[in-house]
Every structure is written in C-alpha cells, then in structure tokens.
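All protein chains but one are shown at their positions in the complex.
Each chain gets a letter, A and B, in the order it is written, and its residues are counted from 1.
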Amino acid sequence: MSLLAMNDVSLSFGGVKAVQDVSFSVEKGEVFSIIGPNGAGKSTLFNLISRLYDCESGQIFWQGEEITSVPSHRIAELGIARTFQNTELFEHETVLRNLLIGKHIHRRSNAVADMFFLPSVRRQELVFRKEVEDVIDLLNLQHYRDQVIANLPYGVRKMVEVARALCIQPKAVLLDEPSSGLNPEETEDVSFWIEDINEELGATVIMVEHDMKLVSQVSDRVLALADGQVLATGTPPEIQQHPEVLRAYLGDAE
Amino acid sequence: MRFVQKTSYDQDIRFFEHRGQVFWYGLLALAVLIAPLFIERFYLGELSLVFIYAIAGIGLMLLVGYTGLVSLGHAAFLAIGAYSQAWLMNQGVPFPLTLPLSGFITAAVGALVGIPALRMTGIYLAVATLAFAIIVEQVIIHWPAVTGGFTGMVVPRARIELINLDLQQPIAFYYLCLAILVGCLLIAMNLLRSPTGRAFRAIRDSEISAQSLGIHLSSTKTLAFALSAGFTGVAGSLFAHKLGYLAPDSFTIQTSILLLLMVVVGGVGSLHGIIYGALFIGFLPQMLAVARDLLPVGIAQMPGLEPALFGLILILVLIYEPLGIYGRWLKIRSYFEQFPLYRRATHKRQKSYLRTERLR
Partner (left out) sequence: MEVLQLLVSGVSQGCVYGLIALGFVLIYKATEMVNFAQGEIMMLGAFVAFTFANLLGWPFWMAVIMTLLVMAAFGALTERLILRPMIGEPPFSVLMLTIGMGYVLRAGAGAIWGNEPRTLTTPYSGGIVDLGGVIIGYENIVIIVGTAVLCLVLFLFFRYSRVGIAMQATSQNQLAAYYMGIPVKRIYSLVWALSAGIAATAGILVAPVALVDPLMGFIGIKAFAAAIVGGFGSLPGAILGGIIIGVVEQFAALYLPPGFSETSAYVILLVMLLVRPEGLFATMLQKKV
C-alpha cells in the first residue's frame, strides 16, 4: 500500500485543463520530486492534495484511505504538512510563534482551559516549546527565534516555513519549490536538510522543484508533468534521458 | 536597554518578562487601587467609564487586532449586553448572576451572527455587522415589551442583598468595574499566550496557512466573534448601570465607530493600546471642553465641532501613527534607551505595493 496515491485526478479552471487524469503513487520514506515547465500543474497538484481545490474527477488516497473530500483543515491531522511557493507565513509574528502555531493539531486543551491557562495548558505549552526547539536546532534557526517574520530575509523565511511544517511532526512533507529565490549556496544547503528530514525524521518528502541538479541529488523517483499530464515517472537518470521529457521540458529551456 | 537572560521556557510564558516590569505594573496597580482616596467623585465616575470602555475594547481588539476581522456593529453587542442586564434584573435575577448571564447571552448572539457572517471576510463582514447593528437598533425601538421602545427603560440599582452592598455608589462601582476589567484582561492575556490565541493570530495573517496547519477557519472565527461579543456584552451590562436609563440612542453607529476609534487610537494589536484608547475616548469630552476655551470663539461655537475633531483625529492617527498611542510610546521609549544613538529609520514603515487578496 502506497503512502499517497492519486488516481486519474482532473481539474480545470475555466477552459484550461490544469490537471488531466494524473495518477501516481508515493511510497513511504521516499523523496519524490515533481518537475515540469511553468504552468504544468505542479502547484495545482499540491493544492489538490492539501484540499484547497476540489478534484473534478478521480480520487486521492492516503495510507489506503480515500481523502478526496476530507475538509482542508483535517489534512494536517492526517500527517501531511506543506510549504508554499511564495511563502505564506504569519508575517506579524515571531519565528517562535509561527512554529508554535505549527503545533496546533497536537493541542489537547480547549478554549475554556486556555482562558484560565490551567496547569494542563501550561504543561502542554512547555512540551510544545521543547518540540519546537528541537526543530529550531535541526534547521539552525536559533538566531532568528524572537524576530518578526516581516524583518527576515527571504531565504530565512523559506526555512521558517519548512520548520513550521515539521512542527506538525508529519508523515509526509510537501515542499513547493524549496530552492526558488535562494542563492546557490543556500540551494546547496537545501539538499542537506531534505536528507535530514527524510532520514532523521523519517518523513516522506514530496517536492515540486525546478533545479534539476537538486532534484537528481536528492530524489528517489521523479514525476515529469507537462500541460497537466504525466509524461513519465522514474529514477532521476531515467527521467533525464526520457525523450518525451527532453522535448517537453528541457527542450523548451535550451 | 535591558537584556534578559532566559534560563527556562517558562520565562516566555509568564506575563512579566523581568523584575522591572513587575515593579512598574505593581506601582500602577497600587495607584489604581488607592485612587478613590484622592480623586474627586466626578473623575472617579469618568474612570469607571474608562474601565467599561476598556472591557468593550478588549472584545473588539480580540476581533480586529488579533483575528483580523472588522466589526462596524459592536454597539449592537453593547446594547444587547445592556438590555439583557436590565431585563434580567427586572425579572428579579440577583446582580452577581446577571452580569455573567448577559455576557453569555451576548456571546451566544455573537456566535449566531458570526456563523453566517464569517463565511466571508474583510469588507463583507464589516458591512454585515453594520447591517446587523442597524437591525438591532430597530428591534430595540419596535419591541417595547422588553426594551421600552423609544421611551427606554430604567435600570434597577446594582445591589448585593446578602451583604447589603450598594454597588452603584461611585466608589463601589469604581472597584466593581476595575475588578471586572482586570479579570477580562487576564482572560484575554491567557487566551493570547495559548493555542486559541495563536489560532486567532494565524487566521489574521494567513487564512490559507492556518488551514493547512489544521486550524478550522469558521469555528475559530466564530469563537473569536463570540468571545468578542461576550466581552462587549459584559461591558454593556456595566454600561447599563453607569447610564441608569437605557434608550436606543445610546447604541448607534456612532457608538460602534467610537469603539473602533478607541482601538485605532490606542494601537491596533496590543492590549496596552486598549487602555490608552479607553483613556483617550473616556476623557475626550473633557479635552474638547478645554479646547473650546482655548479656540477662537468663531470656531469654538461651531456646531458639529466634536464629530469633526473626531474624524480629524482618526485621519491623522491613521496617516501618521498607524500603531496609535502605544506605538508612539514604544518609539519614545526606544529613543531614550538608545540615546544618543537612536535613528529615525529604526521604525520607518516599509512602503509596499498593494498585496492583493484576489485571484487573477
């Protein structure tokens, strides 16, 4: 049984078919990359998985259970965390508080207990804080802990967003273009922490990425997408040699 | 500048960051507690009113400043709190019960209004709450059996029979308002340092992110709306006793705007701001009276001077000090802390192009 599977999923915006009969499956523990030219429907796939969009047809399965019509806010509870292409952080809050919000699904207190900050709430806060500090250590964000997001450089924001996703303690992390907007040095780091997430935390990584060097460095399997359709799936070398992919994707670039 | 060395995570949870804060807030508490010994009756009454405004302000601030939802109709919740207080007391419910009850009633109405209104955001919600407030105003006018209609209704005196305590004595009322304000502040501060408050802030800054982190948007927004209405309702019931007589014209759109003015002038997004804002609107009439004496007769006698100044203050604050009095205070403080190294640019606002919320 695959961790995540999409089965003939389609979605169109107006007349444009953003995603057309896409099927693929991701196994537990993989690093799975989705590549494709701009407008191929990569981010749309993510938005479908995190249920921001509804599928027009087809099904999505998570650990064998259908999640095609699970409401969006339940996705995190299932263990799926994500980042966004242009970062969607809580701009007016500190890094620490952003990460604590990532612990939301683990809360056991209700609003009434919160109002009086009962001892159980305090204990819960301390546990959350400890776990958040572990993530901060993993991604080396100690320096920025108390800074407000709006004052941070773009590269750091991207890291904070990854950290926030990790606070969910997810089974799978969806990374939407982790290296976009980063300098070569930072991109180098990306491959290291993707391996950390995959190996140390045991999370499955699904990412949309343009940087082929990064993709071939870290991915176990790659899915190539063009015009909303699957071109090929395979190991990075296979995909790089695949004639269809070369024509649709790399051919465009050269 | 003070650097605090942190040795435990608990330090980030506590209300006070360091000893200095404990000292200054303690001093403030002491001053407020012994104030009735020194202050004239009249100003004591005004201070009680300030406390009442502040309680309503906490409610509005939770909504506007922390959840990012705008309500142009909070006077309606003030009215519902006030009228349910008066009605419950007329039914013979003892005072200590009516206060929380009318808070609950208002919160329930808030939740009820919130459920449909919260499917939308921004301007839709603002106008929906405005519509709600206008409807409530008309209901009050056209439902004399409960509200006394146009003529209004007398609010029974707040007493605790058991110990024969008349809470409407100026000093007793002052302490009553103070105690409830402190209670409300503590609840608000607790909420803000716990998961519930964080969910509010998350929704304010990015709904999509909040959703993808497992926050249920509409139930969290409804909760924020209900809590906000509840605080305002409690303020309303105290307001009823402060007025002594309820009539529909005490709860108009102007009142809603006055409450928003308090939030804006004090400083959006801080509980400190609420206190500053409440002091500001509480003593606005006195300040205007003083201003009238100083201004040339032609301007001072002009009809509609008060609303004009009201609007002018709003405009000037929003353009020149969007963070309100609290924001200004932070700047002054950092000026002195960093003297003589303060640079104006430290607090310079970043100008950005419009960040649109619309999908193209």
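One rule holds in what follows: a contact is a pair of C-beta atoms (placed from the backbone, for glycine too) under 8 Å apart; a residue touches a chain by one contact, two chains touch by 3 or more.
Treat the numbers as computed from the prediction; the structure is a model and nothing was measured.
Of the listed residues B:I208, B:A247 or B:L288, the one in contact with the hidden chain in the full complex is B:I208. Only one of B:I13, B:L44, B:A126 or B:L330 touches the chain withheld from this view, namely B:A126.
Touch with the chain that is not drawn comes from one residue among B:V268, B:I281 or B:I325, which is B:V268. Remark: the omitted chain is touched by one listed residue; of B:V64, B:A107, B:A158 or B:A202 this is B:V64. Remark: the omitted chain is touched by one listed residue; of A:E30, A:E88, A:D114 or A:E161 this is A:E88. Interface residues of chain B facing the missing partner chain: 64, 68, 70, 116-117, 119-120, 122-124, 126-128, 130-132, 134-135, 138-139, 141-142, 207-208, 253, 257, 260-261, 264, 268, 302-305, 307-308, 310-315, 318-319, 322, 350-360.
We take it that only the chains that are shown with their structure count from here on.
Centre-to-centre, using mean CA coordinates, chain A is 40 Å away from chain B. Those residues of chain B whose C-beta lies close enough to touch chain A in the complex are 9-10, 12-13, 187, 190-191, 193-199, 201-202, 204-206, 208-217, 223, 227, 269, 350. Chain A makes touch with chain B in their complex at residues 50, 52, 72-77, 81-82, 84, 88-93, 96-97, 100-105, 107, 109, 111, 114-117, 121-122, 124-126, 129-130, 133, 150, 164, 168.
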